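Okay, structure first, notes after.
Of the protein chains in this complex, one is absent; all others appear in place.
Residue numbering begins at 1 within each chain, and the chains themselves are lettered A and B in the order written.
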Amino acid sequence: MRRVARALYEETRDLPIVSPHGHVDPRILAENAPFSEPASLIVQPDHYILRLLYANGVPLEALLKSEPRRVWQLFAEHYYLFRGTPSGAWLDYELNEVFSIRSSVSAETASPIYDQISEKLQSPEFRPRALFERFNIEVLATTDAATDRLEHHCAIRESGWKGRVIPTFRPDALFKISSPGFDALGARDYSGLVRAIADRRAYFKQLGATATDHAVLEPYTAALPEEEAERLFQRARQGEATPDDERRFTAHLLMEMARLSLADGLVMQIHAGALRDHNRAVFERFGPDMGGDIPVATEFTRNLRPLLNAYGNDPRFTLVVFTQNARVSSLNPAVL
Amino acid sequence: MRRVARALYEETRDLPIVSPHGHVDPRILAENAPFSEPASLIVQPDHYILRLLYANGVPLEALLKSEPRRVWQLFAEHYYLFRGTPSGAWLDYELNEVFSIRSSVSAETASPIYDQISEKLQSPEFRPRALFERFNIEVLATTDAATDRLEHHCAIRESGWKGRVIPTFRPDALFKISSPGFDALGARDYSGLVRAIADRRAYFKQLGATATDHAVLEPYTAALPEEEAERLFQRARQGEATPDDERRFTAHLLMEMARLSLADGLVMQIHAGALRDHNRAVFERFGPDMGGDIPVATEFTRNLRPLLNAYGNDPRFTLVVFTQNARVSSLNPAVL
Partner (left out) sequence: MRRVARALYEETRDLPIVSPHGHVDPRILAENAPFSEPASLIVQPDHYILRLLYANGVPLEALLKSEPRRVWQLFAEHYYLFRGTPSGAWLDYELNEVFSIRSSVSAETASPIYDQISEKLQSPEFRPRALFERFNIEVLATTDAATDRLEHHCAIRESGWKGRVIPTFRPDALFKISSPGFDALGARDYSGLVRAIADRRAYFKQLGATATDHAVLEPYTAALPEEEAERLFQRARQGEATPDDERRFTAHLLMEMARLSLADGLVMQIHAGALRDHNRAVFERFGPDMGGDIPVATEFTRNLRPLLNAYGNDPRFTLVVFTQNARVSSLNPAVL
């Protein structure tokens, strides 16, 4: 097993990285400012780390609101919890290979390691773009709201830097017609909404986008009659859409997204099966993406059938369906 | 792992093959005519092969409607796609062991391999019955519609050939009371239908059948009051049965099949969990069994409880439940 894994790694380690999906903030590469220090770089933005620490009794307040060196100390004191987890393998690799840290992380070594990393982060070779090049990244796709003006992507293009960073069109918020903050892109009727979405897709494509991305609990797809889509849209504009309206509207808009993909060639990606913000108290105090998501069993076969029967046999259409791998997820132990 | 697999294989390789379920056409063994050429023998009837090729962009028209040598060429050009799949292991074995093909299959070798196989197929030792004997098949069970006259099974028996080929009673079509082509075996009432089914079972048994086989999406079982079964049957005769009627009628008839098994001793087999003809366009152009089936999660515990509580403790009753193994199926990569 390990022998096969090593052989595969040897054959692939020198290939460039093509990253089709991720959550790197493009501002980092647009501004290319030094990362400030280890806690805000490694601990605080990683919901896998936050979750495992919280599950073992470390208060989120202490991790998110303390002075950085204190956060790092807490993280180091609990570093043993990550042994044998995917996050642990990732962290070991990052500290060893990227930051040349040779001592193991613990309460005692926390402070000197903090200083070592902080010092490195101030040097030119640890600037974001330098790391991008060192990691041999051929292309990095970010994930961006449909309404995003993409000013950081513009800035990267205009800067003359050669790194290829492209946006991905994520219109989830436009589908949430029962949410208070529903934004219809200024459209007054349903066909106006679809036109506005098509315009946004064109803008994203102009800045290099090759794909859209859709996060849903269930990948439910179903076409509505045009007048029913219109009716739901008008209910949404008046703030009267129900969660069931939203479910049907989303199912219909996913069909529309597939149809638009035939025309503009953007690959369609679906992320299904993450139940978001399961822990209400954590969500209310700290917001989303703080370790409160849980994978749930998801039905793909029946749910995607309408979309695939409508567009799946067209050679212009490419659909990538991401699943939550419960076996891998469960290696990162965490409480419900 | 491999060592254990090899040891198991060594211990079992000389045992005869007992094939309790399969889809070999008995006509092949009744007529014992030479197979005509490789494409219609190996590529076109195999929905796993069709599906993987189609999923990689090869049009089904090209695979099903082209001249045979062209079909084989297309298959050979994409042979690398089967690496590491169960179908690939099967194909490698078949070409190597059965046809003594020593070169690997590719665009370049397609034509000479086609000729080699074609030539072999014309020799006496590649006639169907000769292969049956070479493969050391002790018994081969086919799968046959309840209405089948079994003339090929009769012909095999009358031919004096000693190969044991037996039918299996598959009455699925008789349960589909909401289908336009529903055939009631000439019965005018429900008890007449059950009598007609029992007669057909007796006929199958006379020709060697040892089992029935039932393909269902969910193995739902539930007894109906006699008068309700009658009512559903009459609705079916008038073409008024709904899909829900069919679901309940099927659940009831599965109970009846178990009851008849107690009397005639036929083993009851259930195949559950294949969602048929998922790809509507493929189904409409090319019909069933063209790679459009997908395994779905299936509930057995509650669904089979009524049947097992009614008949499962009777030592005369044998039930074999086939499941769709999603882990093995998923090794044969294919699009939804």
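In this text, contacts are C-beta pairs under 8 Å (C-beta built on N, C-alpha and C of every residue); 3 or more make two chains touch, one makes a residue touch a chain.
It should be emphasised that the depicted structure is a prediction, and the values quoted were computed from it without experimental measurement.
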item: From B:R6, B:R134 or B:R305, residue that would touch the chain that is not displayed; value: B:R305
item: Residues from chain A at the interface with the omitted partner, ascending; value: 57, 275, 278-282, 294, 296-297, 335-336
item: Residues in chain B touching the chain absent from view; value: 297, 299-302, 304-305, 308-309, 312-313, 315, 321
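The rule is short, and it goes like this: only the chains that are shown with their structure count from here on.
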item: Intercentroid distance (Cα basis), chain B paired with chain A, Å; value: 44
